[in-house]
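Note that one protein chain is taken out, while the other chains of the complex remain in position.
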Amino acid sequence: MNPYIPVIVVLIFGVVLGCILSGLAYFIGPKRYLKEKMDPYECGVPKVTGAAEKMSVKFYLTAILFILFDIETVFLYLWARSFDQLGWLGLVEVAVFVMILVVGYIYVVRRGALEWD
Amino acid sequence: MIPVENYFLLASFVFLCGLSGVMFRRNLIMVLMSIELMLNAVNIVFVAASRQLAQVDGQIMVLFVITVAACEAAVGLAMVIALFRRYGTVNTEFLRLLRG
Amino acid sequence: MEVFYFVPEVLFYILSGLILLSSVMVVSARNPVTSAIFLVLDLFFVAALYAKLDAHFTAAIQVLVYAGAIVVLFVFVIMLLNLKPEALRGVRFSVGEAAVLLITLVGFAIIGSELARTAPEAVIPGNLGAGAIELAGGNTFVVAMRMFTSYLWPFEMASILILLAIVACVMVAKKDKVLGAAHHFRGGSPE
Partner (left out) sequence: MGTNFGIDLTSLLQWNQFTVDLVSFVVKFAILAGGLLQIPPVMVWVERRVPALMQRRRGPNRVGLFKWRLYGLLQSLADTIKLIFKEEVVPDGAHKVFYHLAPVFCVFPAFLIACAIPYGPDLNIFGYTIPLSVVRVDVGFLFIFAISSLAVYGVSLAGWASNNKYSLMGSLRASAQMISYEIPLGMSLLPIVLIYGTLDLGKIVEAQSSFFKWGAFTAPFSLLIFVICMFAETNRAPFDLAEGESELVAGFHTEYNSAKFAAFFLGEYVSMFVLSALASTVFFGGWQVPFVPYESLVAMLGSPNIAAIVGVLMLLLKSMFFMWLYIWVRWTLPRFRYDQLMSLGWKFMLPIGLANVVGTAVVLAVLRFK
């Protein structure tokens, strides 16, 4: 059996389970509408501003660096799988690869892009 | 077996979707997402061809395309953020400095 | 057993339908977050298509990097900029835009028919078929060996590309901060 058929079945199960849990309250729970109850929860204080304030650009920089290092990890996995067969050649190739990216990492650290202040 | 042309047909439809997104959406982020769609269409062709020719080279190409796509998205969105800070909008209709 | 011979075919058409549907939704949704979520779905279905084509490693990478990282970045930026749903005005075709779409369409049609005529029918002898790839140690291993022997140079170039992207992103996104710091070093006032 193709190994991905179980994946599809499990996926469908997970989604259906999530939908059931998500939709359960709609069918069973009581529904009493009250204007105040539907306000966003702000510890009892009336809402002053909307939810979206200015977010720090740090989150976004983190996400960017995540992508770039994620790709690096993927390439490293590819190498690790064939480590024995590639031998020293592979090690040297990857050492150059990692070295170039370490330069980037050092740049990022020196530039202070990882500081959360 | 599915003939390989069907994959190419699918890919070209996805590509056209992406292309029309690039052309008709006014939001820069939407434009970038449409570009991702187009790159993705190209990847479908690569993988289908790789299967048809029974070589893995197409899949390696996909890997490089994904790398390029990641770098493109990262730099593109960095520029979008910079534009937003400077002009307060990401709508291409208002960002027409280059058109004079 | 005969029933199951149709499964790949049916699966292909289902997946194609889902891919097309989500692609159309990506470009036509008003809310950028909706677009992003449909982009994730699109990428996920394409990954399923790759898995169906026995490109297991590529499928995993598609989900890991594309759906799990690149689109996360899009979602972050949309939340960061707090983009509102955009009013989709009636689409106006300018002559140029219509021409581009038409040319692309015709180009695909020509290339497609050409491919349909000349597409190699069977596996080229001497290359790896799906069974041979399994015997040789699985898709990931074959991809890895090919990558680190024939594609050595592009691989190293990829690292330089990533390095450039890192530098560019940090420079563009952190501009204001660094300018202030430069002022500080020159002894100038931060205003």
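Letters are used for the chains, namely A, B and C, taken in the order the chains are written, and counting of residues starts over at 1 for each.
The rule is simple: contacts are C-beta pairs under 8 Å (C-beta built on N, C-alpha and C of every residue); 3 or more make two chains touch, one makes a residue touch a chain.
Everything numeric here is computed off the predicted structure, so don't read it as measured data.
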item: Displayed partners of the chain not shown (whole complex); value: A, C
item: Residue numbers in chain C that touch the chain omitted from display; value: 1, 4, 31, 33-34, 37, 40, 44, 47, 56-57, 59-61, 63-64, 67-69, 72, 75-76, 79, 138-140
item: Contact footprint on chain A, counting only the chain that is left out; value: 1, 3-4, 6-7, 9-11, 13-15, 17-19, 21-26, 28-32, 37-43, 49-53, 55, 58-59, 62-63, 65-66, 69-70, 73-74, 76-77, 80-81, 83-84, 87-88, 91, 94-95, 98, 102, 105, 109, 114-117
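Convention: only the chains that are shown with their structure count from here on.
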item: From chain B, the most remote chain by mean C-alpha position; value: A
item: Separation of mean Cα positions, chain C and chain A [Å, integer]; value: 17
item: Rounded Å distance between chain A and chain B, as computed from the means of their C-alpha atoms; value: 21
item: Distance between chain centroids, defined by C-alpha means - chain B, chain C (Å); value: 6
item: Contacts with 2+ other chains: residues of chain B; value: 63, 66-67, 70-71, 73-74, 77-78, 81
item: Touching two or more other chains - residue numbers and ranges from chain C; value: 57, 61, 65, 69-70, 73, 77, 80, 143, 147, 158, 162, 165, 169, 173
item: Chain A partner contacts - residues on chain B that touch it in the complex; value: 63, 66-67, 70-71, 73-74, 77-78, 81
item: Of chain A, residues touching chain B in the complex; value: 57, 60, 64, 67-68, 70-71, 74-75, 78
item: Touching residues on chain C, where the partner in the complex is chain A; value: 48, 51-52, 57, 61, 64-65, 68-70, 72-73, 76-77, 79-80, 82, 140-141, 143-145, 147-148, 152, 155-156, 158-160, 162-163, 165-167, 169-170, 173-174, 177-178, 181
